[in-house]
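Quick notes on the structure that follows.
Heads up, one of the protein chains got dropped from this complex, but the rest are sitting where they should.
We call the chains A, B, C, D, E, F and G, going by the order they appear; numbering starts again at 1 in every chain.
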Amino acid sequence: MTLNVYLSGEIHTDWRNQIIESCREQKLDIAFTSANTDHESSDAAGDVLGPEENGFWRDHKSAKVNAIRTKTLIEKSDVAIIRFGDKYKQWNAAFDAGYCAALGKPYITLHAEEIIHPLKEVDAAAMAWATTTDQVVEILKYVVNDL
Amino acid sequence: MTLNVYLSGEIHTDWRNQIIESCREQKLDIAFTSANTDHESSDAAGDVLGPEENGFWRDHKSAKVNAIRTKTLIEKSDVAIIRFGDKYKQWNAAFDAGYCAALGKPYITLHAEEIIHPLKEVDAAAMAWATTTDQVVEILKYVVNDL
Amino acid sequence: MTLNVYLSGEIHTDWRNQIIESCREQKLDIAFTSANTDHESSDAAGDVLGPEENGFWRDHKSAKVNAIRTKTLIEKSDVAIIRFGDKYKQWNAAFDAGYCAALGKPYITLHAEEIIHPLKEVDAAAMAWATTTDQVVEILKYVVNDL
Amino acid sequence: MTLNVYLSGEIHTDWRNQIIESCREQKLDIAFTSANTDHESSDAAGDVLGPEENGFWRDHKSAKVNAIRTKTLIEKSDVAIIRFGDKYKQWNAAFDAGYCAALGKPYITLHAEEIIHPLKEVDAAAMAWATTTDQVVEILKYVVNDL
Amino acid sequence: MTLNVYLSGEIHTDWRNQIIESCREQKLDIAFTSANTDHESSDAAGDVLGPEENGFWRDHKSAKVNAIRTKTLIEKSDVAIIRFGDKYKQWNAAFDAGYCAALGKPYITLHAEEIIHPLKEVDAAAMAWATTTDQVVEILKYVVNDL
Amino acid sequence: MTLNVYLSGEIHTDWRNQIIESCREQKLDIAFTSANTDHESSDAAGDVLGPEENGFWRDHKSAKVNAIRTKTLIEKSDVAIIRFGDKYKQWNAAFDAGYCAALGKPYITLHAEEIIHPLKEVDAAAMAWATTTDQVVEILKYVVNDL
Amino acid sequence: MTLNVYLSGEIHTDWRNQIIESCREQKLDIAFTSANTDHESSDAAGDVLGPEENGFWRDHKSAKVNAIRTKTLIEKSDVAIIRFGDKYKQWNAAFDAGYCAALGKPYITLHAEEIIHPLKEVDAAAMAWATTTDQVVEILKYVVNDL
Partner (left out) sequence: MTLNVYLSGEIHTDWRNQIIESCREQKLDIAFTSANTDHESSDAAGDVLGPEENGFWRDHKSAKVNAIRTKTLIEKSDVAIIRFGDKYKQWNAAFDAGYCAALGKPYITLHAEEIIHPLKEVDAAAMAWATTTDQVVEILKYVVNDL
C-alpha cells in the first residue's frame, strides 16, 4: 500500500524536498503531491484564459485553476502535511487545514514554536505538530511501517 | 424561514454588531451566531479542565473547547461571513473558510482591497467578497427577500 | 409536516403563482420557495459589491450571490418543480435539475410536449413530467395527503 | 497519477478530439471519457429493450441507458470539461454541470463569449471558463504538471 | 422529542391502525407516516399526468409519483416498521428495507414465523423482528421512554 | 476501465452464466461479482460459528455472513443487474434493489412481463428493465463501448 | 438554539443527574438524552419479542432494541458526554465514542486520572477530558453562552 501525502503551505524554503528526499532514501512507500510551488507560475495559472485589468479577477482565475489541482490532490491524499513559515499570511495553508478537517482527513502541522498561539485552532484539529522535517519523516515512517 | 448566519474572524473591530444591528433594524429574519469573541475568555476556555505549564497544551485545550462551539454552529449555519482585518495572522478565519468550502457551505468574505492577493484561495471558494458591512447586509437582505 | 417545494426555472409566465394560489386555496400544507424571479434585480444582485466593466464578471458576481439563495433553498426543499418555457436557453433550470439529481432530491419537470427530446436527460432523472400547473398541483396534493 | 477527465456536451464539432489529440501529443497522463457522442446511436440506446410508440418513452429509455454510462463516468472523473456550442438547447450539458456542482466535482466550461449571460449560473460554479480547446489543454497540462 | 416512524408494507390488514391507536392511547410522542395505503388510488397516482396504453408505463408513472412521497418520508423518519403479510409479492416492502439499510436507518420487521427463511436477508439488517403489533408498540414505547 | 457489475437475485436458472459468457465472448472489459449462488452452502454460511437450535438464528447468522460479501461487492460495483424469476419470494433481490437505490447505484432489472405490476416500485428506481439476458448484454456492451 | 447533549456510559453513579440538575439551575438551554440507564430493564429490552434460551441471543435482541434508541439520539445530538467509571468493562461507552468520532460528532470524556492510559485512543479523538461533572457543566455553559 502506497501512502499518499499532500504537502501544503510555505513555498520559500526547502522543506518539501527535505521530506521527499529523506523518505526516498529510506525507501518508504509514499507518494507525495503538492500544489504548484513556483510562485510566479502559480500566480499566472489563469492567464492563459485571457488578460484581466483588475487584479482581483486575475487572482481569482489563477486561484481557481490552482484549486482544480489542490482540491483533487487533497481529496486523494491519505495524510496532509501543512507547513507554516515565519513570513507572509499563508492563509491558503490554513484554508487547506480547515478543508482537511471538514473531510476528516488527518493532517500534521509543521511550524516553529513562535507561532503556536495564532495556530491553535489549526493545531487543535491536527493529528500532530512537528517543528522539523525530520520529525515529519519519522512519523510518516512510523505510519507506513510494515504496510 | 430563518436564515442562520455564522460570523467568523476578526474580533477587534465592531463589524459583527454593525451587521447584526442593521439586519435587526430592517427586521430581516436572520439568526446570527459566532465563536466566543472575547479574546481573554476564549484563550481561557479550557482552563476549567486544569492548569497547564506548557503553553501549547493550554492553547490546545482551549482551542478544542472553542471548536465544540464553532464546529456545531458552522455546521448548523446556512451562510458564513468570514472577516479578515488588517492585523494578526487570523489563521482561524482561513481555517473556517476551508472548513465551509469542504462542506459546500456558502460563505462571504469581508476584507479590504489591500489583502486580495494573500486571500486569493479563500476568495476563490467564496460566493462573494465584500469590503464593507453594509455590502454584507445588502446581500443578506437580498438572500432572505420574500422568504 | 410541511412539504418544502422549490420552484425553479422560467420567470416570464405566471406558473409559480398558479401553483401557489391553487395549493393555498386547497389549504395544502406546502411552503414554496424560489430564486429571485425579477430578471433585472437578479442580474444586478452583485452590483452592490462594486461596478464591473467586464460583463462576464458582473454576471459572475450576481450569479454567485443568487446561488447563495438558490443552493440553500434547494438543499432545504423536499421536492423541486423545474419549469422550461418555450423561449430562452434556460440553462439554469437544467443546472438545478442536475444539482437535484446528484443530491437525490426528487423533482418534477413542467414543460410542453414540443421539447421532450432535448429534455430527455433531464426528464430521465425526474420523478414526473407535467405539462400543466394543474397537474403539478394534483401531484403535490397527492404527496401531502393525510400528512 | 492519471487524471480522469470527463468530456460533456456538444457533439457536433471536433472539440473532443482536439483536446484528446493535443494531450496525447504532449504525453500528458490523462484518461478521457465521454458519453456516447454518436447522435443516432445515443437516441437508440434503449431500443434493444423493445419498441415504443410514444416518443417520450423511447427517449426516456434511451436517456436512462445513457445515464448508466454518464453517471458512472462523471462520478469516477476528477475534472469535467463542459462544452456549449452555438446551436441546440444542450440542456444535458447544463444538467451535467449541476450534477458536478452538487458532487463538488470541479469542472471547466468551454463556450463562446456570446453565451456568457445565459450560462452565468453554470459558469458561477465552474473552476474556469475557456473559449478554445487550446486553453483547456493548457489548463489540464498545468493541473497534471509534475504528478 | 417526537419520534418519526414510517410504516411500510402490507396494505390489506389493519396493522397500521392497531399500532397508531395503541400509541395514541398511551400518549406516546410518535408521529406516524406511510405511503398511500389505498390500493386503487396508489395504482392511479400518475394518471393525472395523462393516459398510458402500456401497463408498464402506467405503473412506472404511478410508482414514481408514489416514490416522491415515500422517499421523502423514509428519509425524514427515525425508525421504519416494515410489514410482510402472508399474501402477494410485497417487493416494495423489501425494497424499502434495503433502502433503509443503505441509509443506516433502523427498522423493525413485522411478520409471521412462516416466512422467516425467505426474509432472512431483510431480517439480518433489521434491529428487531416482531410478530404482533403489540410487540411493535412495546418497542416503540421503550424507545421513546423519558424523551 | 473495467466496469464492475454485480449480479443479484434468482439462483435457480442459468442467467448469470449466460450474461458472463456472452460478455466474455465479446471481450467486454467487465468484471462480474455475485453473492454465493449455491443455495445450500449459502444457507449454511454461518454454521461454522456454531450450531443453532432455533431456525431464525441459524438463518440470521448465515444471512449476516453472506451480507459481508454482498454489501462489499454491491458498494464496489458500478452497476447491478437484479433478476426476478417466476418462483419464490426473492425478497433479497428487492432488498438489494432498494440498497442500490439509496446509494444512487444504477441497476437494471431482469424479469418477465407477468410480474411488472408487483415490481413497479423496484422498476421505478431502475435505469432499465430487460426481459432477456441478451438485452442485458447489449446494454452492458453499450455502456462500456470505447472505454 | 437548544444544544442537544447525549449522555453515554456508566450507569452506577449519579453523574447524569448532577450535570442535568446543575444545567437546569443555571437555566442553560440544553436538552439531555440518554440510553435507558436502568440496568435490568435495559438487559430485558428485547424480551417482549419472545424468550431466548441462549444468553447470546437474549443479549443480542436487547442490545439491538437499545440501539434503535441510542443510535437515533446520538445522531440527533450536538455533543456527547462519555463517562467511564472505575468498574466494569464499559465497552459500550467506548463504542459510542468511536461512533461519534466517525460521524465527526464532538464528545467530551469524563473519567478519573487512573484510567488515562487505557483510554488514550478514546481521549485522542475527544474535544475535552473532564474529571468532574462540574467541569462538564462549565464547558457546556461556555458552549451555549449567548446562543
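The working rule: a residue touches a chain if its C-beta (ideal position, glycine included) is under 8 Å from a C-beta of that chain, and two chains touch if they have at least 3 such contacts.
Bear in mind the structure is a predicted one, so any value in this text is a computation, not a measurement.
Per the touch definition above, the residue from G:Ala44, G:Ala101 or G:Leu147 contacting the chain not shown is G:Ala101. Annotation for chain G: contacts to the undisplayed chain at residues 55-56, 59-60, 62-64, 66-67, 84, 88-103, 113, 115-125, 129. In the full complex, chain F contacts the hidden chain through residues 31, 33, 36, 45-46, 48-50, 61, 64-65, 67-69, 71-72, 76. For chain A, the residues touching the chain absent from view are 1, 3, 78-79, 106, 108, 127-131, 135, 138-139, 142-143, 145, 147.
The rule we apply is simple: only the chains that are shown with their structure count from here on.
Chain pairs A-B and D-F differ in how many C-beta pairs are in contact, and the one with more is A-B.
Inter-chain centre distance (chain A to chain E, centres taken as mean C-alpha positions): 49 Å. Inter-chain centre distance (chain E to chain F, centres taken as mean C-alpha positions): 23 Å. Shown for chain C are the residues that touch two or more other chains, namely 64, 67, 129.
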